[in-house]
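All protein chains of the complex are present and in place, except for one that has been dropped.
For clarity, chains are labelled A, B and C in written order, and residue numbers in each chain start from 1.
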Amino acid sequence: MRIGFIGLGGMGKGMAGNLIKAGHEVLVWNRSQEPVQELVGQGAKAASEPADAFDAEVVVSMLADDASTRAVILESGALDNARAGVIHLSMATLSVAFVSELIEHHAKVGVEYISAPVFGRTDVAVAGNLNIVVAGPQAAVSKVQPLLDVMGQTTWPLGEDPLRANIVKIAGNFMLASAIETMGEASALTKSYGVEPADLLNILTNTLFAAPAYKNYGAMIAEQRFEPAAFKLTLGLKDVGLALSAGQAKNVPLPFGSVLRDNLLEAVAQGEGHLDWSALGGRALKRSGQA
Amino acid sequence: MRIGFIGLGGMGKGMAGNLIKAGHEVLVWNRSQEPVQELVGQGAKAASEPADAFDAEVVVSMLADDASTRAVILESGALDNARAGVIHLSMATLSVAFVSELIEHHAKVGVEYISAPVFGRTDVAVAGNLNIVVAGPQAAVSKVQPLLDVMGQTTWPLGEDPLRANIVKIAGNFMLASAIETMGEASALTKSYGVEPADLLNILTNTLFAAPAYKNYGAMIAEQRFEPAAFKLTLGLKDVGLALSAGQAKNVPLPFGSVLRDNLLEAVAQGEGHLDWSALGGRALKRSGQA
Amino acid sequence: MRIGFIGLGGMGKGMAGNLIKAGHEVLVWNRSQEPVQELVGQGAKAASEPADAFDAEVVVSMLADDASTRAVILESGALDNARAGVIHLSMATLSVAFVSELIEHHAKVGVEYISAPVFGRTDVAVAGNLNIVVAGPQAAVSKVQPLLDVMGQTTWPLGEDPLRANIVKIAGNFMLASAIETMGEASALTKSYGVEPADLLNILTNTLFAAPAYKNYGAMIAEQRFEPAAFKLTLGLKDVGLALSAGQAKNVPLPFGSVLRDNLLEAVAQGEGHLDWSALGGRALKRSGQA
Partner (left out) sequence: MRIGFIGLGGMGKGMAGNLIKAGHEVLVWNRSQEPVQELVGQGAKAASEPADAFDAEVVVSMLADDASTRAVILESGALDNARAGVIHLSMATLSVAFVSELIEHHAKVGVEYISAPVFGRTDVAVAGNLNIVVAGPQAAVSKVQPLLDVMGQTTWPLGEDPLRANIVKIAGNFMLASAIETMGEASALTKSYGVEPADLLNILTNTLFAAPAYKNYGAMIAEQRFEPAAFKLTLGLKDVGLALSAGQAKNVPLPFGSVLRDNLLEAVAQGEGHLDWSALGGRALKRSGQA
């Protein structure tokens, strides 16, 4: 299939690479040129403008946030100049307000819009083992399914309204942040009685909480090792903000979300914005004077 | 081994039963007589007073809380009249303040004190598959190890200070409460966008959160089915209180713990104290007017 | 002085009326025509477009929020067509992000921008007794001072950067919301011991808390009388949101602000958005099952 791919950060580069390996013709665009060249080396073609990447059956976008997606997809005119019938497979984590706007805009220009955000970090993307939640028009989803199969280990279909996949991704990230904060508070509590975080988390993440999220972040909290950042704390703050604003739009209070936002803001104010967001799990130790 | 066993609630009855099956001589005591008779039928001997159960090498206690432990072990005079050299294997979830008091009292009368609280509900206790965290004097722990092996699938040793096992148990229950609240908030958020809790939790508890705690409570939250209570919400409130008071004693703020306490109190005020504590995971739906 | 006045809600109508009474020539504009006719009856002239109201030495705007100010001042082209040298006296409660944008836009077209938000409800505005916080270029502020003296009992100067007045207004409203929540929680606490909110608040608002904010809202909470709304709860939610977003932009966590937002959202979800925002002070009674 002829595929446009826009956004070659750590995640996008891995995902696009897998599409190339699977034999697809991939037109790549990225603001900076390094990853473009890297993928050209793997067989991609370079698109000189975002609009050029829309000269394809399916365009995948994997940009950092609302603002960059707005700039590259909308303000560049790429979408407005797209052929009717193209499918836009939007895989980034975006706000529900912005996705609503995107849905409307795509309808106007006759481009199909699918939300398909992913769970998994860079290494998982490279391995093609992402978990993908997808929602959009049935026929369009069926058409891109082979691409999702290449990029992910499992696709979780959520119906026709793209916002549904969008909100599940936001809820999932909120749950991760909660797990991190929970481990941080529990660690501060037991440490004050002489039990090291590593000892606590070794027990819990091998029993009741023997899940990837807890094992992964638990190891970082146990060692209080928050660099290098696989996912920056400032991005975590942004994602918790997505949950809070999505909730606000529907009058859903999220008291844990509010605590998370406050603690993440505090972390940024204390100079920890560049650390991995698991550093949220170190705040409780600091706050209680134990680190 | 000759073992006294005090406290035959759902958990204790299962644990004592396993000790009997393993061939030990077990003297049981309980306030109400029904479970005593049941265990006598399995081969136990009935102790008429708590003090009688101390006529053993090891006494296991599995009472509901601080108050009942105080009444049965201390105020009854059972401990004061115990032979020096007896080992008291205390397996209930108790406050750190009360365990500190117990440690001191045991030292005075020459009885060894071991904290060995457990993770797992009634069915896990009956199956002998508990996870047991244990801390106490090395020699004493070695001596009771065969008993722990009978009652649990894994023993997690935490050193010589009994408070260490105690605080890990308290931290673990705090983490469970956090997981319940987190799933409740996430469910309320996605439901407001048309995604049912069951659909959200099916995805997350099979991927990032594929752990017993999430699967177990996630199923109850997905169905909003909080009866019958395997662990009453009022007990959950008590346990979150144990975390908060343990934190307060060491100046460790637990902001998630505070939210949990407030939400559990609200649930009790709204008449939900008798439900399973997973009903905490239904508050966010109610608060947002969705249930 | 020739004055344009844009925005004739309850507050604006009273303020403009006082300027007319003081002998100024006032050109009024409002989306709906009723208040325009009312003021014309008092001696105002009707402007048919927002741009017409800018044909003046000073233009006062008192619109409901960011969105209406954006529509009427920016998107209508009114500001872009204004004469250089006009002073825009912006008296509404706006977000810091939007005020920053306004400052930039005004600088481009050569119109002076002053922030002068007010404390006081409709009756205070009618009586000309508002407390006005003002910040903007010194010379421009001096020029509008006679107008501020007509509309308010006291002007509190805060320097040259308009954001400074803006943020003080936002902080003041946050403090009001906090006072309401505080009285609500205290009332729920004492009522559970048989002391009516009226009895508690009578004591406290005549002693330690003998201040207008507490007396005013305390009376409404004491009677649990939240209609008619002098200031709607949904507007209170908006204002607490202004504090939270202003804080977020500077990495300032506001834990009380987060609780306020959650409780206001809950109130809206429970159908109380149309009530006076003092209804926030009734939530604690409801949450604890006492109302």
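Here is the rule we go by: a residue touches a chain if its C-beta (ideal position, glycine included) is under 8 Å from a C-beta of that chain, and two chains touch if they have at least 3 such contacts.
These figures come from a predicted structure and were not determined experimentally.
Engineer: Who touches the missing chain here, B:M1, B:L74 or B:A269?
Structural biologist: With B:M1, B:L74 or B:A269 as choices, the missing chain is touched by B:A269.
Engineer: Would you mind spotting which of C:A84, C:A139 or C:L208 touches the chain that isn't drawn?
Structural biologist: Of these options, the touching residue for the absent chain is C:L208.
Engineer: Which of these touches the unseen chain: C:M15, C:I87, C:M220 or C:A243?
Structural biologist: From the options C:M15, C:I87, C:M220 or C:A243, the contact with the absent chain belongs to C:A243.
Engineer: Quickly run down the residues of chain A that touch the omitted chain.
Structural biologist: Interface residues of chain A facing the absent chain: 255, 265-266, 269-271, 287-289.
Engineer: What does the interface between chain C and the hidden chain look like in terms of residue numbers?
Structural biologist: 96, 119, 131, 133, 154, 156, 158-159, 161, 163-164, 166-168, 170-172, 174-176, 178-179, 181-183, 185-190, 192-195, 199-200, 203-204, 207-214, 243, 246-247, 250-257, 259, 262-263, 284, 287-290
Engineer: At which residues does chain B meet the chain that is not included here?
Structural biologist: So the residues of chain B touching the missing chain come out as 241, 247-248, 251-255, 258-259, 261-263, 265-266, 268-269.
Keep in mind that, in the parts below, only the chains that are shown with their structure count from here on.
Engineer: Measuring centre to centre with C-alpha atoms, which chain is farthest from chain C?
Structural biologist: Computed centres place B farthest from chain C.
Engineer: Counting residue numbers used by both copies over all numbers at the interface, does the chain A-chain C contact come out same (over half shared) or different (under half)?
Structural biologist: same
Engineer: Would you kindly tell me how far, in whole Å, the mean C-alpha position of chain B lies from that of chain A?
Structural biologist: Chain centres of chain A and chain B, defined by C-alpha means, are spaced 38 Å apart.
Engineer: Which positions in chain A are in touch with at least two other chains?
Structural biologist: 247, 251-255, 259, 262-263
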